[in-house]
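Missing here is one protein chain; the remaining ones are kept as they sit in the complex.
Then we have chain A:
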C-alpha cells in the first residue's frame, strides 16, 4: 500500500529504514540490532537532528522512518510536519522512551503510524517496521492505554461534536483493551473470534480517529505539552 518502487507490495525486498534520533549511541544500537535480525529490513541512513532528518528522508526516500519523539528543535512531530506534505509515501514509526502521553499523542497526530518503546526486542521491532510498511498501525500496550485514556468518557467531558471521529466503537475499545493487556494481534483475533485482518482494520480506524478527532482531551494534551 505505502510501499515505494523499490518494494512492491507483498514482495520480499527488505524494508528500507531510516533512523532519526539525537543520540548517536542509540542509533548505533538499533542499527546493529536490525542488521542482526535478518534480511527483512535494511538501514539506509540515519540522522541526528530535525534538519538532517528532513534532508536525509528526501535523499534516501526510505520506506519507513524510525522517529525519536524527543529531539531538540521540535522533535519527531516537527520532522513529520516538514516531511509529510512532500513525501506522502514514507511512513513513520515513533520509537521513544518518553512516558508522557501528550508527547506520544502529538507525534501520532502529526502523522506517525504507530508508537513503540525503546525497550522493544529486535524481533518485535522488525515485525512492527514490516507492519507499518504494509500500511497497518502499530500500537504498543502503552499507546493503547493513552488512546483509551484520551477517548474516556469522564464526568464533565465536553459534548461530542463528531460521533464518527470522537467516539470509539465498542469493538475498537475491546481491541484496544486487549492490546493494553499485552495481547498480540493474533491472540486478539482468536479471543474475539475475528480474523487478524479485522483486528488490523480496527486498529487502523482507531489510529485515524486519534489523528483526526478534536475531542477536548486530545487538544488539551497538545496545548499543555511542556517539554524540557
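Just so we're on the same page, a residue touches a chain if its C-beta (ideal position, glycine included) is under 8 Å from a C-beta of that chain, and two chains touch if they have at least 3 such contacts; residues count from 1.
As a working rule, contacts and distances are computed from a predicted model.
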Per UniProt, the name of the complex member that is left out, chosen from "Histidine kinase-, DNA gyrase B-, and HSP90-like ATPase", "Taurine transport system permease protein", "Nitric oxide reductase" or "Carbohydrate ABC transporter substrate-binding protein, CUT1 family": "Histidine kinase-, DNA gyrase B-, and HSP90-like ATPase"
Per the touch definition above, residue among A:17, A:144 or A:175 touching the missing chain: A:144
Contact footprint on chain A, counting only the chain that is left out: 97-100, 119, 141-142, 144-145, 148-149, 152, 155, 177, 180-183, 226-228
